[in-house]
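A single protein chain has been removed from this complex, and every other one stays in its place.
Showing chain A:
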Amino acid sequence: MSLDNTTVRNIAFLARIDVPEAELPGLADELSAILGFVEQLGEVDTKGVEPMTSVTEMALRWREDAITDGGQQDKVLANAPDAVEGYFTVPKVVE
């Protein structure tokens, strides 16, 4: 699989990463090389094989549906680049 600039631009948008136009061709080559490398998985016969979703053969635990934490607004907001009156803020999103 070889990726072109348009595809890379689209993936970068899906991942919300700004990639300068000048870097697209180099990135497309690198990503294509990695995809080429992983495509050898196509040789493996996986008919009837279950996909692995958990490496340790254990079921997820249940717990009581009860509040175990909370009331830490100051700590939650402590690292926010721009917290105002108990809220996280973002740039204006309504035109």
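Assume a contact is a pair of C-beta atoms (placed from the backbone, for glycine too) under 8 Å apart; a residue touches a chain by one contact, two chains touch by 3 or more; residues count from 1.
Simple rule for what comes next: contacts and distances are computed from a predicted model.
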Identity of the absent chain, which is to be given by its UniProt protein name, from "Sugar ABC transporter permease", "Cytochrome bd-I ubiquinol oxidase subunit 1 apoprotein", "Cell shape-determining protein MreC" or "Glutamyl-tRNA(Gln) amidotransferase subunit A": "Glutamyl-tRNA(Gln) amidotransferase subunit A"
Residue among A:A22, A:M52, A:A66 or A:V84 touching the omitted chain: A:M52
Sites on chain A contacted by the missing partner chain, in the whole complex: 3, 8, 11-20, 27, 30-31, 33-35, 37-44, 46, 49-56, 58, 60-61, 63, 72, 75-76, 78-82, 88, 90-91, 93
